[in-house]
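Below: one structure, written as structure tokens.
One protein chain omitted, others in place.
Order of writing sets the labels: A, B and C. Residues in every chain begin at 1.
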Amino acid sequence: MSGNTLGTLFTVTSFGESHGPAIGCIVDGCPPGLAICEADIQAELDRRKPGTSRHVTQRREPDTVEILSGVFEGVTTGTPISLLIRNQDQRSKDYGNIADTFRPGHADYAYLQKYGLRDHRGGGRSSARETAVRVAAGAIAKKWLKERHGIVIRACMGALGPIEIPFVSWDEVDGNPFFAPNAAIVPELEAFMDALRKSGDSIGARIDVVASGVPVGWGEPVYGRLDADIAYAMMGINAVKGVEIGAGFKSVAQRGTEHGDEMTPAGFLSNHAGGVLGGISTGQDILASIAIKPTSSIRLERRSIDRAGNPVMVATEGRHDPCVGIRATPIAESMLALVLIDHALRHRAQCGDVRTDTPRIPALAPAGSQRLPSPR
Amino acid sequence: MSGNTLGTLFTVTSFGESHGPAIGCIVDGCPPGLAICEADIQAELDRRKPGTSRHVTQRREPDTVEILSGVFEGVTTGTPISLLIRNQDQRSKDYGNIADTFRPGHADYAYLQKYGLRDHRGGGRSSARETAVRVAAGAIAKKWLKERHGIVIRACMGALGPIEIPFVSWDEVDGNPFFAPNAAIVPELEAFMDALRKSGDSIGARIDVVASGVPVGWGEPVYGRLDADIAYAMMGINAVKGVEIGAGFKSVAQRGTEHGDEMTPAGFLSNHAGGVLGGISTGQDILASIAIKPTSSIRLERRSIDRAGNPVMVATEGRHDPCVGIRATPIAESMLALVLIDHALRHRAQCGDVRTDTPRIPALAPAGSQRLPSPR
Amino acid sequence: MSGNTLGTLFTVTSFGESHGPAIGCIVDGCPPGLAICEADIQAELDRRKPGTSRHVTQRREPDTVEILSGVFEGVTTGTPISLLIRNQDQRSKDYGNIADTFRPGHADYAYLQKYGLRDHRGGGRSSARETAVRVAAGAIAKKWLKERHGIVIRACMGALGPIEIPFVSWDEVDGNPFFAPNAAIVPELEAFMDALRKSGDSIGARIDVVASGVPVGWGEPVYGRLDADIAYAMMGINAVKGVEIGAGFKSVAQRGTEHGDEMTPAGFLSNHAGGVLGGISTGQDILASIAIKPTSSIRLERRSIDRAGNPVMVATEGRHDPCVGIRATPIAESMLALVLIDHALRHRAQCGDVRTDTPRIPALAPAGSQRLPSPR
Partner (left out) sequence: MSGNTLGTLFTVTSFGESHGPAIGCIVDGCPPGLAICEADIQAELDRRKPGTSRHVTQRREPDTVEILSGVFEGVTTGTPISLLIRNQDQRSKDYGNIADTFRPGHADYAYLQKYGLRDHRGGGRSSARETAVRVAAGAIAKKWLKERHGIVIRACMGALGPIEIPFVSWDEVDGNPFFAPNAAIVPELEAFMDALRKSGDSIGARIDVVASGVPVGWGEPVYGRLDADIAYAMMGINAVKGVEIGAGFKSVAQRGTEHGDEMTPAGFLSNHAGGVLGGISTGQDILASIAIKPTSSIRLERRSIDRAGNPVMVATEGRHDPCVGIRATPIAESMLALVLIDHALRHRAQCGDVRTDTPRIPALAPAGSQRLPSPR
């Protein structure tokens, strides 16, 4: 499998550099008959696009998507869907000074060593700009999951640097530039970001993602697990350094009597598993959390070397997000959607849409109180 | 890709149930010319096998491996290597009472719902017994990585339940049944486990894994990243609920000036990246940590349902690890080895063994002070 | 994808050398709930096994198959099915003299050059002995296709060397050692083979394969075509040098008015397409033919070289089929079955079991007169 393709049956093959002519992808394996149009995709792209507040990069990219194939008369045909986003606001000259040096904490050095050359303009392929295509592809996945299975996927910021954000309501997420599920805390976040931006430094974040309505039975033991694929997809987002499912690292100190979710005829009594047991969905909410490191491109000077191996001091001009975690929220939703639709199809392949040949146990009603992982 | 195959070029396809006739795997894509014999593999299996101390399951499985193909006159031929381990100490009758009920926190329920039927004996395919084949396959990978590239892969227990284990030395790891890198703490761990076993409950753990000597340049942007594949492999180990690379979740509260590893002609000055930037190895140590949940099969009674949906109380007889994290140490090493050899081959495919067609920057000497992630 | 795995969703991963301890495979992705036992598989293996007549190799291999996993209480569980066949009648000493020379037309030379070493005993991995595992795996595929979709897959010998075999009836195929669909021609075939065996030479053959009852709609444009996958599977059988679908090479001289199969409400009026259009099944019989070269291991002396590059004369002792095409008949059936079940699952993944969301055109009744491709 090529390094730029995600998925087994519902696949996304991505291309594009930050400052090249365009970015985009080919979505293959989409079920036929799904109504989709550019506006459906654009709505998701607009949530991620740069320049929407003073807390994110000021690069002005409309991220206008064009569907080049696979949709006929407003409906998917089952053939590959090609999505194209032209780059517009490229100021490559901002990057002239980093052509021969390496930003600490950035992929510059690794790319050059791997390939022997690199497109240094704006990080080239390693730029977070590529994540726009994941959001575009994810919009298709989300729509199918919603229409076919009633699945809803949502993410929010769980922590901005040292500030934990208590979960209040999903309704508050889209009302502030941080995707915080808590309007009351927004002034504190703004003050923090304003000070940070002034300092020239950057900060990490934690994003929490939830999928509700996922049927029991998706996922493949023992290597193609649903949780393993979620971990793969999430760790594949730029700047992610950690992934948790359900109780995550809190499991380390838990006892079996505390962690194992009890079951009753009315449903599960807790969700430490995060909706996955043995690599297979349980029908409970899928819960994932990801740790996002601080942006490596910062204005402050840091020690590094140049291509000849000489010591240099590096500061990064250009327009960067002081907290890439902010715009990661729609990306995380998209990645979860892409994993879920792939497993929906994989499950259907092996086990069929509706299984009538074997006895079924009664479906457990999901407990009403499913919530985000409690703050750590 | 089938759900029981790991890897792209160096692949492991696994089979077997806990209480079936055998478990095993086919390792494909191994480079020819590697000297390997059953004793090489057995040595790794013996580190994981059950029954080696009172703190792990008392099932008596010698885990004797037989090489059925792919090795001729002591050397790999480049054709598939089949490894077979016969099950011996099956007491399936211990499991008669769980055939129709579901253990809280166990895959029982998910398997039955997915497939409409399941092999309930000892957890069947979902049993941690399957991980023996990962260790067997990993032994081949480890040997090649060591001989070809000088790579050393080691893991140790970082926390046993609430007890953090300060890192002292790799030399202490194999001298105690916990794989603790700290002999002085062993009495405390033993006392904890003895009390736990008496209580009938189970506990989680954290394992830290390190690969030293990995060349710069392995990994594929932007979806086939080295860290994404590590996350996939680690989350694919039974009972794992979280994965971190480098600073992991500590990145959330870090600033860019703190997290981004500075470089000098003598090497990197820190390793918050955990040896991976932009999905590509940097030449520093690869650092990963995994959270392992407490065993779901416990003697204490818990609320559950039966196949007919009636409420029942479930307690699990049979022989189980009160802390599956203990035996996970060699498994984590193996999974990292399998990911690394796969990326070694993938890198060689695209970029060649030795690149002479492009200028290279001087290799950075790895800083002498690489250490495990500091305790959290 | 590894070089020893066949299929995308229903996968067969094969191992084993001709004179090693065993051959076998792991079948993954099989739908759960299929009743299967060793006797089902053995029946197919017995059709291929050596030593059943004087016209095939006299090696005595019972080819007894053991199911090691994936079947519980007589039914597939959806987990990997491991099949093991121990080698028994190995006379490796017969091959001592070919360890350092290359048989003309054999893979000896290519293997040694590829890997730098080879298991020379009986051809090692390149031996047709490996095809037993395809037949074993194919037995599972055949049974599912029959039970789920009513598909019947049959093959027969279409030509033995220069002798064309006019098709009479499928009923005659299993009544003679040549799988000839024509009892009357058997004496001629026997006389031909007796003379050939006496001469020490070998001969080619053509096998025709037919799948009846395949639903319309299986196959994936434009690279994952059903016919392309059939070509891949057939050309992957040892000694195959050509593959045709439907009219095959006769299409070259045909006009559009002759080749294009007309349709009426009662069905298609001909089947030059061989049941595949645009890479997708049409509901007509799938028709394929394969050309099998004469065995390269012959008793007659031929010019070759040794490992040092010196000229030598090579004659092959050991027990070989003078016409490998004879035993290829069940192999060809199995390969077609493996391709079809894989596409059955792939189609179900993308398009679902039963499509109720789009209007359907009336199913065309297959024309009653579907027949094998007429002799060339």
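Heads up, the rule we're going with is that a residue touches a chain if its C-beta (ideal position, glycine included) is under 8 Å from a C-beta of that chain, and two chains touch if they have at least 3 such contacts.
What you are looking at is a predicted structure, and each value in this text was computed from that prediction instead of being measured.
Within the full complex, the residue among A:Thr13, A:Thr131, A:Ser202 or A:Asn271 touching the omitted chain is A:Thr13.
Touching residues on chain B toward the chain that is not drawn are 1, 9, 29-33, 78-79, 221, 345-346, 348-355, 357-358. Contact between chain A and the absent chain runs through residues 1-5, 7-9, 11, 13-17, 20-26, 28-29, 32-33, 66, 68-70, 72, 75, 77-82, 84, 114-119, 124-125. Residues 1-6, 8, 12, 14, 102-107, 109-117, 125-126, 130, 159, 161-162, 196, 201-206, 216-225, 227-236, 238, 241-265, 269, 272-274, 276-283, 291-296, 298, 300, 302-305, 307-311, 346-347, 351, 355, 357-362, 364 of chain C touch the missing chain (whole complex, contact as defined above).
Criterion: only the chains that are shown with their structure count from here on.
If you average the CA atoms of chain A and of chain C, the two centres end up 45 Å from each other.
Per-chain Cα centroids separate chain A from chain B by 25 Å.
Rounded to whole angstrom, the centroid-to-centroid distance between chain B and chain C, based on C-alpha atoms, equals 39 Å. Chain contacts: chain B has residues 1-5, 8, 14, 114-117, 125 touching two or more partner chains.
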